[in-house]
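A protein chain is absent from this complex, but the other protein chains hold their places.
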Amino acid sequence: MDKTISSLAGAVADIPDGASVMIGGFGGSGAPLELIHALIDQGARDLTVINNNAGNGHVGLAALIEQGRVRRLICSFPRSADPTVFNDFYKAGKIELEIVPQGTLAERIRAGGAGIPAFYTPTSYGTDLAEGKPVEEFEGHAYIQERWLKADYALVKAECADPHGNLTYRMAARNFNPIMAMAARRSIVQASRIVPLGGIDPEHVVTPGIFVDAVVEVTNPAQEEVLNREGAVYP
Amino acid sequence: MDKTISSLAGAVADIPDGASVMIGGFGGSGAPLELIHALIDQGARDLTVINNNAGNGHVGLAALIEQGRVRRLICSFPRSADPTVFNDFYKAGKIELEIVPQGTLAERIRAGGAGIPAFYTPTSYGTDLAEGKPVEEFEGHAYIQERWLKADYALVKAECADPHGNLTYRMAARNFNPIMAMAARRSIVQASRIVPLGGIDPEHVVTPGIFVDAVVEVTNPAQEEVLNREGAVYP
Amino acid sequence: MTDISEIKLTNAQIAWRAAQDIVDGAYVNLGIGFPEMVAQFQPEGRQAIFHTENGVLDFGPAPEPGQEDWDCINAGKKAITVRPGTAFFHHADSFAMVRGGHLDVAILGAFQVAQNGDLANWSTGRGGVPAVGGAMDLVHGAKRVAVVTDHVTRDGQPKLVEQCSFPLTGKGCVTRVYTSLAVIDVEDGHFVLREKLPRISMADLQAVTGATLHTDGGPADLIVPETL
Partner (left out) sequence: MTDISEIKLTNAQIAWRAAQDIVDGAYVNLGIGFPEMVAQFQPEGRQAIFHTENGVLDFGPAPEPGQEDWDCINAGKKAITVRPGTAFFHHADSFAMVRGGHLDVAILGAFQVAQNGDLANWSTGRGGVPAVGGAMDLVHGAKRVAVVTDHVTRDGQPKLVEQCSFPLTGKGCVTRVYTSLAVIDVEDGHFVLREKLPRISMADLQAVTGATLHTDGGPADLIVPETL
């Protein structure tokens, strides 16, 4: 078994129009820019994207939105240093937005990966974001019922991968990547290094390969923050 | 801040009669034998113990039960190579038993640590273990509502700890230890090595110190499996 | 009537047959005991990846006696080994793999399997100390749940039944049963016979089965290596 794929284009080739796609990263940290750009090149549209944010500048997720590929965005915080692209699309009614509290977003994704169809959380109780959701009381406190969140695909950025898809991450670039890898039907990973089987200490594996379907090596991946400071635009 | 404690006796000193105590380990792997034996020496009784199993031979959890300290046991699998102690207590009606499916036990503990008061799982639907539990249907499938599980104390076995309580584990001895550390009001850790702050790579921390309250060093900890082959009895 | 104890497959032969249905790269959980034998019979050129509930993926075989590291065990508390690709994780992550549908196959033992796919394998309901372990999680988690079992109990009672009389492990979860006499699928509330030993007649097989065996075309011969 070898999950490595030789090209970015090959890694995203089968993502169809209308797919739901989880995209890892918190802002630019851990954002799989090269996979996102490959998805732009690939041409799929009408996508539902799950990400913590809504893109920044004109690269990565912002570029995917700017190319008119995203029908609907599920995120916690669609603000950034340069949110022009998302804001324009949102104000023009060209993109749907579902706002989810960040911890609830993370837990819904983890629940999707863990086979938990629903759970209760105190988060958002009594707020507009709880409207229409079941409320239940446990031990005298009120909680909101939240549902799992799954996706057809996850685009994940890792630091190190082996051919079975065992992954490590770099610093805070971990964020949503491990849980999105769990929650997607097909998880596609860009790794800065692919090492032979046995190249990752079994104790240091963060994402076991069972959650990973495809791995492509992207050495020296771009950082969104750096690209935006350079005024980069994709494509 | 320094969470290290110099003696096993000091680490378990404040556990009162009637406390609920999560004990890490899966069989002997990851079982904090020295902490359990310190708890035997300390004398607390009428305990509710949460463990995957019910002890083996006459050391560790089996010894705690044999000393008549455990009123109630919550576990998934009270069988072992030598289950004499538990079986005798159970058949004599001297210990209460709550059987929980292993994955549900793990998830209930994780939920306790994560502030999730209840969740739904397909596990045990239609079986005797689901009796009396709420059932709800999601997307055409039936699920059981399960509640979080918390405890007053957790006894945890780690491989390496720093003074802030950051932990690593050794091989499959990880098992229930990290989630029990999350779910207890006070988590007490025995570590084979205590290293200075910075001695654990930030990427390799399995349990961040926020989940840990006390750390005691136990170099060359005993293995239940080895003790039982030697016919050891505690105390 | 044939004396089935004379013709039935050994556990090794049943395990061999079950192993033939596991594709290369499949993620597989094998129940404690007899199902663990399946790992020994992977066809040449295929390599399944084994999961064990206590937090290990892609582990290696048992070490030589005396070489055990008791921090490195499987769900049966037997010593296993690390190999290139092994990963360790905690119990909640381990059962996220199970419950989240990430395992391709779980192969379990059984007291009884009903024609609607119900499985009873954790309690005979006759008192004693109850113990469930991870079985109830596995049966609702893996994409495919198969059973390896003798076709009948020690005293000759059918294990394949219309309805389980023992406490259930899971409802409607089993899709294929590898027995000492046959390979039987569960489909739409029926047992469908796929393969049977050539040396047992349909009538004799039906006689030791507690529910009607349907056929979907003629069943194929169940052929396994003689020497196992």
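Every chain is named by a letter (A, B and C) in the order it is written, and numbering of its residues begins at 1.
Please note the rule applied: a residue touches a chain if its C-beta (ideal position, glycine included) is under 8 Å from a C-beta of that chain, and two chains touch if they have at least 3 such contacts.
It should be emphasised that the depicted structure is a prediction, and the values quoted were computed from it without experimental measurement.
Student: For the chain that does not appear here, which of the shown chains does it touch in the whole complex?
Tutor: For the complete complex, the undisplayed chain touches A, B.
Student: For the chain that's not shown, point to the residue among A:76, A:145, A:166 or A:190 touching it.
Tutor: That would be A:76, which touches the missing chain.
Student: Which of A:48, A:104 or A:145 touches the chain that is not shown?
Tutor: Final answer for the missing-chain contact: A:104.
Student: Touch as defined at the start, partner being the missing chain; which of A:65, A:179, A:194 or A:216 qualifies?
Tutor: In the complete complex, the chain left out is touched by residue A:179.
Student: Please output the residues of chain B touching the missing chain, sorted low to high.
Tutor: Counting over the whole complex, chain B touches the hidden chain at residues 1, 110, 112-116, 162, 164, 166, 182, 196-199, 202-203, 205, 208-211.
Student: Need a quick check: the contact residues on chain A for the chain that isn't drawn.
Tutor: 26-30, 52, 76-81, 83, 86-87, 90-91, 97, 99-107, 109-110, 121-129, 169-179, 206, 223-226
Everything below uses one rule, namely that only the chains that are shown with their structure count from here on.
Student: So what's the Cα centroid distance for chain A and chain B, whole Å?
Tutor: Roughly 34 Å, centre to centre.
Student: Please list all residues of chain A that touch 2 or more other chains.
Tutor: Within chain A, the residues that touch at least two other chains are 114-116, 202-203.
Student: Quick one: which residues in chain C touch 2 or more of the other chains?
Tutor: Only 82, 88-89, 92, 95, 98-99, 140-141 qualify.
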